[in-house]
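Note that one protein chain of the assembly has been removed; the remaining protein chains are unaltered in position.
Take a look at chain A:
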Amino acid sequence: MAVFAVFQTTFLLALLSWRTYQSEALSEPLPLTPESLKVSINSTQQCLHLQWSVHSLAYHQELKMVFQIEISRFNTSNVIWVENYSTTVKWKQVLHWSWESELPLECATHFVRIRSMVDDARIPEPRSWSSWSSWEEVDEQNSLGHGTLFVFPKDKLVEEGSNVTICSISRSYQNNVSCLLEGVQMRGEQLDPNVSAFHLNNVPFIRETGTNIFCTTGRGDGTGTVLFVSKVLEEPRDFSCETPDFKTLHCTWDPGRDTGLPKRQPSQSYTLFESFSGKKILCEHKNWCNWHIAQDSQEMYNFTLTTENYLRKRGVNILFNLTHRVRPMTPFNVVFKNISDTNATMTWQVHSIGNYSTLFCQIELHGEGKVIQQHNVSIKVNGNYLLSELEPDTQYMAQVRCGDANHFWKWSEWIGKNFSTLEAAPSEAPDVWRNVKSEPGYQTVTLFWKPLSKSHANEKILFYNVVIENLDEPSKLQLHSIPAPANGTKLTLDQCSYQIHVTANNSVGTSPASVIVVSGDTGNKEVEEERVNVTEDGFSMSWKPQPGDVTGYVVEWCDHPRDLPCDLQWEKLGPNTTSTVISSDAFTPGVRYNFRIYGISTKRIAYLLEQKTGYSQELAPSDNPQVVMSNLTSHSFTLSWKDYSTESQPGFIRGYHVYLKSKEGQCHPGFEKAILPDDSVSCKYKIYNPEQKTFVVENLQPESFYEFFVTPYTSVGEGPLDAFTKVTTPDEHSHLLIRIILPTVFCVLLIMIICYLNSQWMKEKCYPDIPDPYKSSVLSLIKSKENPRLTIMSVKDCIPDAIEVINKPEGSKIQFLGSRNSLTDTEITQPAYLYLLPTEKNSSGPGPCICFENFTYNQAASNSGCCGHVPVPLEAPSQLGLLTSPENLLKVLENMNSLGEIPAGETTLNYVSQLVLPLSRDKDSLPTDPPVPALCSEYKMQMAIPLGLASPPPNEKSSVSSVTLLDQGEPHH
């Protein structure tokens, strides 16, 4: 055999040497030239397939050769591709080579030629290329058919992001082709008079039905093609396999996006290959696959998951030990046994994963949606666990899952079930506090308690029992049953000491009792109020530890101190606690909260230890005090606001600011300049004592204008800016004037009053009133004893018969009313009595006359002819206009009548006259010359005249003598 090989090599070398020599000598190509070159087209893949052979090889000869392939487009001189293809050539072997064209092969004529060269180490150099084969032409345009416009490639499938070349072939004379990609024109490249190419780079995925490319020549014709762009195939993620029972391996993965295109490319496929066993399965599902485990087969597995589509293939690999990939099946048959109010036993079963396998199970107890207990337990087949520390009458959900205890891989699925614990009596005493108000003879105790939490109530609380035990008389017990959901009750007790037991009751039983003691004597001493510190967490307070036995402390406050009820709150603290932080959602900025700290004695009596007050957040004052100004002098005035309450302010009042404005603009000593919120400038005086509620503004200028304003301030700021009060100081002497004038006026008034009183006295003494004859005692005496016929004459009984004319200096006018005749001046020229007694002819009056002296006589009126019946000279001045006419005069008379209740007209003689007589004459003449008859009496009369008609009083010289007719009524004064 070796001899044969040596012989063959020798022969081959001899042959090659001979051919080389021959070619050099004859310039002929080597005989190993490729022959029988055939070129075909795969339009779908845009590939040129070449096949050829090398005939000159000897029998069973193998020789390494290099083939150089040249591809030209449109014409042979336009070489677009040159490639050397190396391979080992066998005797009679048909060689293949493919080339994928970027340009669709239908759009251009391609030419292919090939040559070869021996590239075998057994052949010594130099080596040379063979001669080229003849050009093979590939032209698909002849088979296009009868269209005028063609677009290629047809239905090409590419991956997203690829570069694609589209070409169009136009058979019309004018190659004016425009192509649109999804309606957007593409820029083309003219490859040939009839061929255009359009290069698309990084093509996107648009839709599953493909990207539309439409070309037209603009003459109504058009055609197109669809470019199917597939999404890039992704590598499967999270590939893993596990077994629940050592019988089946369940492999899962995340397939990523689907690359399927309807009618063009199906969705990517998945195959599972196991290298140890060499088995391979095609997965039916895109994200999971089941692998059957043979009995007593291998322990190690090496899986390769491969996914592929038309364009790409990808794979992932995992290697694992089967026993480390056990995920037990979900436990089953979960049951709760021996359920009590606080305990329950949970049992479950698991599917076996082997004879000696142990499972590790996890139990979770859920209450109100939260995990409240978590336990782990190892089991074989059946599991159970005692759930304890449960709340009575509560619904729970317990669930369990298991994993392989030996090589934990993954938990099984959870399986759970609900159960409820049994009911129980309330487990804790209610938190009770009290408010005691002592009144004379009794005390009002208001009990408050907080509702029990659900965990302590154990069931719905139905009622609260309050037992009141009189410690002074233990036999006296009271029981009050208060239905839920009441949170307190009010008790009226006498001044004895009482021990109060409060219990909460549900349908099962009674809670432990909460006991407090109230004593008739609270013994609470006056405790000074302190301010409490405020932190971010709330009111921070501390107190001094109490000597002696203290069972605890209670901090009490109101959530809404401005309301009634104030929503009393309390916090009970242990005996060793001397500080706490009180917080509440109800705390509001600007509200003052008072805290009382009580100590609880061993006798359960609460006694007040400390009082604290504070704000959760201080605010600036919301209002300003009502300021009263007093003691205004030319140099000072006093301001006071004593009614201003500092307790009800939204912060601790730290003092006051007194603002003062003056025209001078200069600030007085103690004041400082300040700019107000309205940018005005004022002088400010700071009062640092909140209890100082008066202020004297001094050093003012007389007769000057000032404005002042008082506002409180807290740690946050001062009150709102209100209007300034204006004040003007008086001059310096005004106060002196006031001091003099006022007493003087007072003295004058006093003197006037004294004088008035004295005048009354003087009148009484000097000018007494005329006595009333009807009230005379003499009259009664006469009536009863001596002469019964004697009586006081009645005026109505008088018949005037004459008028005594005493004097007539200006002329009188007398009207004789009875006869309705008037007497003129010429007729009566001398003083005389006119007898008015009826004559035989004209007597119509019935009685005698009476003469009166009228002090109200008015000479002027007389002069002006007030009677109206007497002619009055026109030139006579009238001082009493209202009496100048008869009507007015009658009115006056009517008034008189009305005053004297004398009806006018009932006497025949209504009016006599009124004459002016000299006083001396009057005095003298009347008594001396009485106008007989004897029955006539003379009176002096004071006539009442309406105030508006009053005339100046007659002077002393004028005497008034009036004669008038009075009715039968009483005389008037």
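Definition applied: a contact is a pair of C-beta atoms (placed from the backbone, for glycine too) under 8 Å apart; a residue touches a chain by one contact, two chains touch by 3 or more; residues count from 1.
Going forward, contacts and distances are computed from a predicted model.
Taken from the listed names "BolA-like protein 2 isoform X2", "RALBP1 associated Eps domain containing 1", "Oncostatin-M" or "ER membrane protein complex subunit 10", the protein name that UniProt assigns to the chain not shown is "Oncostatin-M".
Annotation: of A:L180, A:A484 or A:V591, A:L180 touches the absent chain (contact as defined above).
Between the chain not shown and the residues A:K154, A:H375, A:H560 or A:H668, the one that touches is A:K154. Residue-wise, the contact with the chain that is not shown comes from A:K263, picked out of A:K263, A:K337 or A:K476.
In the complete complex, the hidden chain is touched by one of A:E140, A:E159 or A:E208, namely A:E208.
Residue A:V226 is the one among A:V226, A:M397 or A:A586 that touches the chain not shown.
Those residues of chain A that touch the chain absent from the view are 151, 154-155, 180, 182-183, 206-214, 216, 222-226, 228, 262-264.
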